[in-house]
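These notes are about the structure you will find just below.
Take a look at subunit A:
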Amino acid sequence: MIPILSITLATLFVGTLATFAAGPRARYVAAAVSAIFLAEIAGMFALFSAPALGLALPTQFAEPESYPWIQVAWLHVNYTVGIDGISLVLILLTGILQAVTVAYSWTEQRQPAAWFGLVLLTCLGCFGVFAALDVLLFFVFWEVVLVPMFFLIGYWGGPRRRYAALKFFIYTHVASVTMLVALLVTAFYSHSASLDFASMAASAQTLALPTQIILFLSLFFGFGVKFPIVPFHTWLPDAHVEAPTGGSVLLAGLLLKLGGYGLIRWALEILPTGLQHVAPILYAVAFASIVWGAGVSLAQRDLKRLVAYSSINHMGIVLLAIALYSSLGLLAAVLLMFAHGIVSALLFMVSGSVHHTFGSRDIATVSGITPTAPVLSTMTMTGALASLGLPALISFPAEFTALLATWDKIGFWVLIPLGALVITAAFYIWMMQRLLFGTPKSIPVGAHDLPYPEAFAMGVLVVLSVLYGILPNLLIHFIQLSPVAGLP
Partner candidate 1 sequence: MILELLAFLVLAATATLTALAALLVRELVHTILWVALFFVALSGFYFLVSAPFLGVLQLGVYAGAVTILLLFGVMVTRKRIFAREAATGLGPAPIALSLLVLVILATAATTVPSGTTQLSGFPIAALSTALFNVYGGWLLLLGLVMLPALAGSIYLVREDRE
Partner candidate 2 sequence: MTGPLSVLFGWAFLVPLAPTLAFVVIGLFGRRMQRLEWGGWVAVGGALFAMVLGVLIAVGEMLTPGSYTDRSFQWFTLAGSGTGAFPNGFSLVMGTLVDPLSAVMLIVVTVVGFLVMLFSIDYMHRDSGLPRYYAELSLFLASMLGLVLADNLLQFFLFWELVGVCSYFLIGFYYQRPAAASAAKEAFLVTRIGDVLFLLGIFIYFQQFATAGPALGWAAAGFPFVYHSAPFLAGIPISNPTLFTIAGLLILGGAAGKSAQFPLDVWLPDAMEGPTTVSALIHAATMVAAGVYLLAITSVFIGFSATDQLAIVAIGGFTTFWAATMALVNRDIKRVIAYSTVSQLGYMVLAVGAGFTMVGLYHLFTHAFFKALLFLAAGAVIHAIETQDLFKMGGLRKTMRVTSIGFLIGGLSLAGIPPLAGFFSKDDVLGGVYLAAQSHPLYWPFFALAFLTVFMTAYYIFRAWFLAFSGDQPRDSTLPQAHEPPWTMRLPILVLSALAVVAGLLAFVPQFGGLFAAGARFPPTPGVPPSYSATDLLLSGVSVGLGAGGILTAYTLWGNGRVFTLDARSAAQPIRRLLLERYYVKAGVDWFGLHAVYGLARLADFFDQYVIDGTVHGFERLFAEFSLRLRRIQSGVVLDYAAYVVAGLAVFLLFFFVIVPAIPALGGG
Partner candidate 3 sequence: MTDLPLAGFVAVSAVLLGIGLFGILTRRNFILLLIAIEVAMNSAILNFVVFGSYWNSISASSVEGQSVAVVLIGLAATEVAVGLAIVLALNRSRGSINVAEATTLRL
């Protein structure tokens, strides 16, 4: 048995350190680390799909690796890592986004070593979160993610970066403390043998129902702020608007997924009864996020703000799908998270490129960019269409499944997300009309199409969204090797 997760963690760790130390050549180190990471992810996929490698086809966690970490009388903390289909797919997303972020910011001039190092550190944290199966380990990685993101926004960000970085940090930190407390309470109240996921999932069932409900709601708050859910969402637009493009990509593509993943792994699987009893609350919050995100997007003039609010809308659908507590819903949620990771990354790259090509992201003043920048324009269209759920692009199978699951579980309430789909289409189409089409306005002299690294990064995302849009089974097959298969 190959301890591939630990190996990956180690390579990422060493790679991150090397990048920090590499000075002006950091980007080459970062690229190499990304390539190795992707190769290791390919290895994980191989382990999952090939019984020939000595593993029976796993249904839950393939190859959990566990070593004692902190062992005192009443506290058993292990270093436990393991992945199932859900984590596997999200780790793939991490690998992809790390690579494209490095590619996109290939020509970063300001403190390149720190920049690439922090990007890698963020991805390292995300990988850790997806792989950790111990509360404390999970929390450590969870917090590891916050720090580089704080600096990415706070140092490379826009004019109000300090405000945005602090807001981001405070919001997510309050949430993560809530989450940690709730998880520890779960472990200690239920006399879990250790802080391992498996042990907690087993012992938490013994808790009294009111306790389970309260704990679940606390966890929901903790993970929900990361989603983000209305009304705890206002950190997101500010963080995105101020963040540098690479930061936005990681923020939308990965950090929001941590919330979704956490809710599935550490709330839904540990406290399923609690979830089922408070599902209506979750539905209400999800509906609010969906409608609010879509509606507010419609009023935005800043392209990045628009995409940020649309993320709230999409993550609302993810929340809805999770709250359904059904096999189909969970599948849809994971698929949608992956899809949103790819598509929002693409759209944030588009926003960044629009900003530094045309000097502004204001879609009410910049217009008619297509003749100047046809490639950028094509990327924008693909991203917008993918985001509004066009078939043959990645979001469609996910959204279709999510809505079908919603109809299946709560009937005509599905009209709310369905109606929001029209609004989603409206703001993207309107954005395209204003930004891409019409008579060229506010086009600076010498504006040019995408530079090569940016075109490459976006091209990869476009290809991926077409690939997975046409062949969703590539993901669905793996996602099912998880609790998805066990739910009703």
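Basis for inclusion: all candidates are chains of the complex that A comes from, given by their letters.
The rule is short, and it goes like this: a residue touches a chain if its C-beta (ideal position, glycine included) is under 8 Å from a C-beta of that chain, and two chains touch if they have at least 3 such contacts; residues count from 1.
Just so we're clear, the structure is a prediction, and the values are computed from it rather than from any experiment.
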Of the candidates 1, 2 or 3, the one touching subunit A in this complex is 2
Interface residues, subunit A side, partner candidate 2 - complex: 167, 230-231, 233-234, 292, 295-300, 326-328, 331, 368, 370-371, 385, 390-392, 396-397, 400, 403-404, 407-409, 414-415, 418-419, 421-423, 425-426, 429-430, 432-433, 436-440, 472-473, 476, 480, 485-488
